[in-house]
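Take a look at this one; I'll ask things after.
Missing here is one protein chain; the remaining ones are kept as they sit in the complex.
And then subunit A:
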Amino acid sequence: MPAERTERPLSRTGKVVRVAAAAAMVLALMATSVWGEDDFFPFAPFKMYSRATDPDGWVKSTNVFLTDAEGERIAIDDDDTGFRRAELEGQLTRFREDPDLLAHIAAAYEAAHPGDPEIVGAEIVTRRYELVDGERTGEETEEIVAVWTEEGTA
């Protein structure tokens, strides 16, 4: 076996420190998975698609629609503003309590689309789909979570 070495072999202390560091990383990940929240990033529970969805219930999908000065309604996606749908959902209670925050999404859209007409209105719409046995029944509802218009008259 041509296991050529050019480095000094690791000292006992060097090994202990390295094993301890690895153990600390794993323990920190485990601890934040058990008790922690996203706030402790980068040590955070790995909760990709971890929420269960009742196969006989409703699933929802939230979107922002903007209205520009020409009256056009724009369904925005994640790359339009830099503010993603998942981020919107994460802050949804804030938006529900203070719909004027939508002005910031409008501002982000305007900054990202400098040539386009001004944004004068925005709304957050949550659509819910009914499932039975995990299958869509075709039953849908729509809720307008927050509305903002340029004049602030909403």
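Structural remarks
Note that a contact is a pair of C-beta atoms (placed from the backbone, for glycine too) under 8 Å apart; a residue touches a chain by one contact, two chains touch by 3 or more; residues count from 1.
Convention: contacts and distances are computed from a predicted model.
UniProt records the chain missing from this view under the protein name "HTTM domain-containing protein", selected from "Beta sliding clamp", "Nucleoside ABC transporter membrane protein", "Peptide/nickel transport system substrate-binding protein" or "HTTM domain-containing protein".
The hidden chain makes contact, of the residues A:Ala112, A:Val125 or A:Val147, with A:Ala112.
In the full complex, the hidden chain is touched by subunit A at residues 1-7, 9-10, 15, 18-19, 21-22, 25-26, 29-30, 33-34, 38-42, 44-57, 59, 61, 78-79, 81-84, 86-91, 101, 104-105, 107-109, 111-112, 129, 131, 133-136.
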